[in-house]
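Entry: chain A
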Amino acid sequence: MIDIGLLTFMVVIAIAVVRTRDLFAAAMLFAIYSLLSAALFAVLDAGDVALTEAAVGAGISTILILAVLALARRYEHPTGGHNLVALLVVLITGAALIYATLDLPEFGSADNPAQVHVGPYYIEQSYPDMGVPNMVAAVLASYRSIDTMGEAFVIFAAGLAVYALLGVRPRSGRFRRRREPEEEDAS
Partner candidate 1 sequence: MNWLPQVSPLTVVLIPFIGAALIGLAARSWKTQQLISWTTSALFLLAVLGQLGAVLAGETPRQLVWEILPGLPIAFSIEPLGMIFALLASSLWIVATPYAIGYMVNGGYTSLARFFACYAIALGAAAGIAFADNLLTMFIFYEILSVSTYPLVAHTGTAKARQGARTYLGILLLTSICFWLPAMIWTFIATGTLEFAQGGILAGHLGPTQAGLLLLLFMFGTGKAALMPFHRWLPSAMVAPTPVSALLHAVAVVKAGVFVALKLALYVFGLDFLAEIPLTDFVLYVATFTMIAASLIAIHQDNLKARLAYSTVSQLAYIVVGALLATQVAAIGGGMHMVMHGYGKITLFFCAGAIYLASHKTLVSELDGIGRRMPFTMAAFLLGALCVIGIPPMGGLWSKWHLVTGAFEAGHAVVLAAFLLSTLLNIAYLLPPVLRAFLKPLPEGEPATLKEAPLMCVVPLTLTAAGSMVLFFAAGLPHRLMQLVFA
Partner candidate 2 sequence: MAIVDLMPFSVLAPLIASGVVALLPGRFWPWAITLLAAIVATVIAALTLPAALESTLSYPFGNWPPPIGIEYRVDAANAFVALLVAGMAALSLPWAKVSIDREVPERQGAFYALFLLALAGLLGITLTGDAFNVFVFLEISSLATYALIAHGRDRRALLASFRYLIMGTIGATFLLIGIALLYMMTGTLNMADLAVRLPEVQHTRTVDAALAFIVVGMGLKLAMLPLHLWLPNAYAYAPNFVTIFLAGTATKVALYVMVRFIFTVFGGEYSFTVLPLAIVLMALGVAGMFAGSWVAMFQDHLKRMLAYSSVAQVGYMVLGVSLFSAAGLTAAFLHMFNHALIKVALFMAVGTIMYRIGSIKLQDIRGLGRQMPWTLTAFALAGLSIIGVPTTAGFISKWYLILAAAEAGHWWLVGLIVITSMMAVYYIWRVIEAAWMQERPAGSPAVREAPLALLAPTWLMVALNFYFGIDTRLTVGASTAAAEALLGVGGLMP
């Protein structure tokens, strides 16, 4: 069973992230959330994923969010209205997902479809095929290599996109006028 404690803690943090209007706190809570999910991944035997989630979620993403926070208001404006629509969408999505779980195979069972088809091939054959003990690396870089190439290009695209967006020096002065002092409504 997944660590129920971890999951419960994550729910608490997620709610806190949504509720807080202090974006700095939200970023920090999000980092903790990432670390917790990394721990969860580790519990689920996904070492590579855990390492990555820790490095990305708690590391890169948080640093980037903080870097942007240095440029924008720290406190979120209180939102008004249209939460009902959001709530409706979310509830429908959630209901659909719950509905979906009703016929899911038993968690962690070794005879789940996911464990008997394709997956075993990687477990059994990746060492004979390529002499690589880390099956994740084998699948990532050889069996499903084109996916990983796509991933590399996604990162490349992100680099180009940020280069295109922020490689330009700012010219407009509008941001200065509306940057209110940060001490207001620190609730």
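The definition used in the following text is that contacts are C-beta pairs under 8 Å (C-beta built on N, C-alpha and C of every residue); 3 or more make two chains touch, one makes a residue touch a chain; residues count from 1.
How were these candidates chosen? In short, all candidates are chains of the complex that A comes from, given by their letters.
Only a predicted model underlies this, so the values are computations on that prediction, with no experimental measurement involved.
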Inset, instruction - Please name the candidate from 1 or 2 that touches chain A in this complex. - result: 2
Inset, instruction - Report the residues of chain A in contact with candidate 2 in the complex, numbered from low to high. - result: 96-97, 99-105, 112-119, 121-122, 142-147, 149-151, 153-154, 156-158, 160-161, 163-165, 167
